[in-house]
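Working notes, structure below.
Removed: one protein chain of the complex. Kept in place: all other protein chains.
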Amino acid sequence: MFQHLFYHPQVEPLFSNEAYIQYLLDFEAALAKAQATCGIIPTQAAIYIEECCKANNIDIAKIISEVGLGGNANIPLIKQLTAVVKQQNEEAAKYVHLGATSQDVIDTAIMLQSKKAVLQIQEGLSIIISQLKNLAQDHLNTPMIGRSFMQQAKPITFGYKVSTWIDGLERSLQRIDHLLKHAFTLQLGGAVGNLASISDGKKVSVAMANLLALQHPTQSWHTQRDRFAEIASTLAILTGSIAKIAKDISLLMQTEIAEVFEPSGAGKGGSSTMPHKRNPVSSIAILANAQRVPSLVATMLNCMVQDHERATGTWHAEWETLSDIIRLTAGTVHQAQIMTNGLEINKINMLKNLDATNGLIFAENISLALASKIGKIQAHHLVEDLCKKSIEEKVHLLTLASTNEIICQHFLLSDIKDFFKV
Amino acid sequence: MFQHLFYHPQVEPLFSNEAYIQYLLDFEAALAKAQATCGIIPTQAAIYIEECCKANNIDIAKIISEVGLGGNANIPLIKQLTAVVKQQNEEAAKYVHLGATSQDVIDTAIMLQSKKAVLQIQEGLSIIISQLKNLAQDHLNTPMIGRSFMQQAKPITFGYKVSTWIDGLERSLQRIDHLLKHAFTLQLGGAVGNLASISDGKKVSVAMANLLALQHPTQSWHTQRDRFAEIASTLAILTGSIAKIAKDISLLMQTEIAEVFEPSGAGKGGSSTMPHKRNPVSSIAILANAQRVPSLVATMLNCMVQDHERATGTWHAEWETLSDIIRLTAGTVHQAQIMTNGLEINKINMLKNLDATNGLIFAENISLALASKIGKIQAHHLVEDLCKKSIEEKVHLLTLASTNEIICQHFLLSDIKDFFKV
Amino acid sequence: MFQHLFYHPQVEPLFSNEAYIQYLLDFEAALAKAQATCGIIPTQAAIYIEECCKANNIDIAKIISEVGLGGNANIPLIKQLTAVVKQQNEEAAKYVHLGATSQDVIDTAIMLQSKKAVLQIQEGLSIIISQLKNLAQDHLNTPMIGRSFMQQAKPITFGYKVSTWIDGLERSLQRIDHLLKHAFTLQLGGAVGNLASISDGKKVSVAMANLLALQHPTQSWHTQRDRFAEIASTLAILTGSIAKIAKDISLLMQTEIAEVFEPSGAGKGGSSTMPHKRNPVSSIAILANAQRVPSLVATMLNCMVQDHERATGTWHAEWETLSDIIRLTAGTVHQAQIMTNGLEINKINMLKNLDATNGLIFAENISLALASKIGKIQAHHLVEDLCKKSIEEKVHLLTLASTNEIICQHFLLSDIKDFFKV
Partner (left out) sequence: MFQHLFYHPQVEPLFSNEAYIQYLLDFEAALAKAQATCGIIPTQAAIYIEECCKANNIDIAKIISEVGLGGNANIPLIKQLTAVVKQQNEEAAKYVHLGATSQDVIDTAIMLQSKKAVLQIQEGLSIIISQLKNLAQDHLNTPMIGRSFMQQAKPITFGYKVSTWIDGLERSLQRIDHLLKHAFTLQLGGAVGNLASISDGKKVSVAMANLLALQHPTQSWHTQRDRFAEIASTLAILTGSIAKIAKDISLLMQTEIAEVFEPSGAGKGGSSTMPHKRNPVSSIAILANAQRVPSLVATMLNCMVQDHERATGTWHAEWETLSDIIRLTAGTVHQAQIMTNGLEINKINMLKNLDATNGLIFAENISLALASKIGKIQAHHLVEDLCKKSIEEKVHLLTLASTNEIICQHFLLSDIKDFFKV
């Protein structure tokens, strides 16, 4: 129902049942091919197997209905695959899934699927960064108020604000590059992970890793799940950094602030009952996703505590959890790509808001300058008093400062006016 | 892919896209009917609207594709529904969704959907409890070892163990009964929740609550989400209590312990490579679900911190999260129903394991009896020494105790033998 | 370091090391007394034991240093207590901790401690509700804008807004009342929970529950942790409902909105560098706590999956986690008590903000009234066009509406003006 809101239209297909079955079959094809290469099974058998490893040969509904019996999708799949191969060639059927265990197949399939999705996340992130860089460049000198604890603090430029967004994203891009280089890894170990059931196991696994463009593991990792936890937390960090931007935009889109707006699109963000509203739809989706991803990461981290050589439940809990993390992160990137492309900036409102405090936001300029003349504490107290007066009497701070005896003792009127410049 | 493993076959249909749309439409039908009853819209219009409020009148794919624009499913649905009604009767179309806001519809739909699911959870839980009660009755006097910190501690009976399982479940049943009485509540408030846009708002909402068999809210609760948090945590507690049973069973099914087994079924729990294995498939699914639900509850609790009259993202994050909690809890109940129906008990292995420590598990019987004769600390030390000797020399503790001078000073041989009875 | 920020000054002492040890000792005193009452140990021994059960008899530093050996605080405590009693009376020392297990003591101590803290939370919550009720009463007719998705939506009153806050809190108060009636429960079971090591166990436990003012358990609950999970989630729901208020206040305190302010206090909320700022210090603390509590609840729920009769790590993980949940909730209540006592309302800014959209917030009044004349969709489109014009040409919507042909066809000028009233 929500695939166009929380998720990524180009990434979702990677997580369909068909795609999942295909990734499982890709493992079986590569296993046979690698075993043939290593001279363990006949080349012809591998060719038959590879040809049969296509999802459209498989009755997926049947697999779904049998998942509850064996506890995973691979057990019923192997039954069907073996039957399909047997129809082509009885001899070849003997070599299907030879020596591998279900977890080899499933873990590798998840790695293939995740890697493809992360590549799309990486691409989207690069686009976001590039869009933001243009924005930062355009607004290098666009003054606006900086805010702390939801209060106006001191002036910044919008370009500066965007540059801090970019800063976080660029570190995430580096983390994802790093991830793509080392985290996506083949699983092959057989029943207890020690490759005992696979002749020439090491050679076969090297060949498979090459065929599938995955890292070759130092050890099979059936119950060493740190790579999944790292993928999960790296993506969650990206989601967090993007949501920080969405948070700022949703706050800046507030009717009373109205400094920045999500790009408008046909029919987007309208309210069914309030024709004047302009809802931050992309920000909402991003913020919603960022509420969900962290807890899912906690589940992945909890799942690391696995028992013995193959785990009881903690493995199974990872499947949909990791998918959800990747899919929600991809959706976050997707919405951010839309949101940062054509963000509308209202410079006039930015200037208007800069003046909302009757000059109080410039108070520190006075205290800092005064500090070197009369001491920090004294300067602070003097300016604090002027500020209180400004608030109570609704007089601009510049008026008060330029008539204050002590300040005038130390500064010219032109200096004082300069304190109030962004 | 995993609907037969982690989820509940009878509950899943409640969460299909069609069912979701129908729940939304149920709201619209009830709204029109209630407004007609209160004389706000023409009775005939309400009849037309009600007739049109059927999911098969709706192009769901179109809704899915438009969810990204308005940020929820209701906005595109109302467009379609209005068009459908208009085809029947132009006048009636004016009264579709009158005065309500999207969140009224969606929150109410989720309440209807959740309530139906929780009723099935309640039913399943009752069955589990009743199955366990039979089991406890059958094994009131079946001795087994009690374990603490994964160590053999002192004897219990299997009936006692099951009775502690039941104890937790019965409190959950009470919590769910309580939930069903007060938590599932109508949402109706209009744009900012104050019923301003709905003529005779209070009367209409009372009528709607009756029609939909939901509680009438004291206030609209657009940003007061405690009821959802309570539903979520109540279900999570049930999942936790069931998972405690699954934990015990998976431990008791260990090859070396082999005291209790999940009921076997055709093709269930077999391994593709190890013909002798019997995997705890239901326990695995339950344990996996229990790894996932708590974090989802954290998300629901985080989502309570909502802004103003209608929230920015925290509302949206609830949708799939609450569904997942309910669906996973229902799946947990489903698997527990299977698992507790025909659980196999191996009394012989229970007796064998009781004897695994050469009588050490009965050591405290001796210390307690001795304590009143020679003091607690002294008794403890004496028995501790005997235990060490028993371990080092691999002699049964009974042999050592019945030849110990101090013990024999205070007890007859028949007394000493009695210490070693369960 | 942060006890005055995130925590509750009256609740913190309940969680000191001294208090913890005293709660453990309270169990031992009650056990002895109950056993004496039931005729199991000599009355005189119970009197000696009770007299010795005072934290200042105990070398707490020594206990802390030994906790790592036995894995809990009770094991070294019993050693010390026994020695202390022995100094008074050698005979009495034999009856210290008779038949109980460490978890009996610790669980009961936590229940005593938690109950006392929850009573203070309950009291604080009542005060908050009463303060808010006064506020709601005072502002029944104070108009302000309602906001959805951070956008101005339609007018409400501040009294209405406060009444929605109260609504959530009152349900929490009921939940806490319910909790206090049934959740806080004695633990007594001995090594494997079945009371086998405690003569006349049932009678002793009934007597103890009375002495300690705790519920009597239906069963010992060493590995049935639903009550702790319920305490945790009930408090988390309260924290969430309070944080919703803090969220609103922090948003309303924004410099550009400036409608509501936390009460000011000497030195409170000032900035070290910006003399004009007024930080929402209580809101900040509450929001910070509400970020933390939900995840801690997830831990408590995860901890429910306990093994056998006494759990390996999942019990231990509860200790500090539950304390933190209670302490943070108490701190939240404490800050909310301060925050809601003397909240400053700026009615002038509320009115000013109501006018920020040139009347657009009243657009729905026109569409609703028009709907019955020209149909909902048509009315919506007409008003949508007027709104666009109002935004583009910066003209008040009233001006546009009162000169629109179709609107004037159906309404008098006085009617149109009425549409723009709160």
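Per-chain residue numbering starts at 1, and chain names A, B and C are given in the order in which the chains are listed.
Following the convention adopted for this analysis, contacts are C-beta pairs under 8 Å (C-beta built on N, C-alpha and C of every residue); 3 or more make two chains touch, one makes a residue touch a chain.
Quantities reported herein were computed from a predicted structural model and do not represent experimental measurements.
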In the full complex, displayed partners of the excluded chain: A, B, C
Of B:114, B:295, B:329 or B:404, the residue in touch with the unshown chain: B:295
Residue of B:33, B:79 or B:154 touching the missing chain in the full complex: B:154
Residue among A:156, A:206 or A:408 that touches the chain left out of view: A:156
Residues in chain C touching the chain absent from view: 1-6, 17, 20, 63-75, 78, 97, 101-102, 190-191, 197, 246, 250, 265-274, 279-281, 283-292, 295-296, 298-299, 302-303, 312-317, 319-321
Hidden partner interface residues of chain B, rising order: 145, 147-154, 250-251, 253-257, 271, 273-280, 284, 295, 298, 302, 353, 356-357, 360-361, 363-364, 367, 380, 383-384, 387, 390-391
Interface with the undisplayed chain - residues on chain A: 71, 82, 90, 93-96, 98-99, 146-150, 153-156, 160-161, 163-165, 167-168, 170-172, 175, 191-194, 196-197, 218-221, 223-227, 229-230, 233, 236-237, 239-241, 243-244, 246-248, 251, 287, 290-291, 293-295, 297-302, 304-312, 364, 368, 371-372, 375-377
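Criterion: only the chains that are shown with their structure count from here on.
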Cα-centroid distance, chain A relative to chain C, in whole angstrom: 32
Chain C, residues touching no fewer than two other chains: 147-150, 153-154, 251, 295, 298, 302, 364
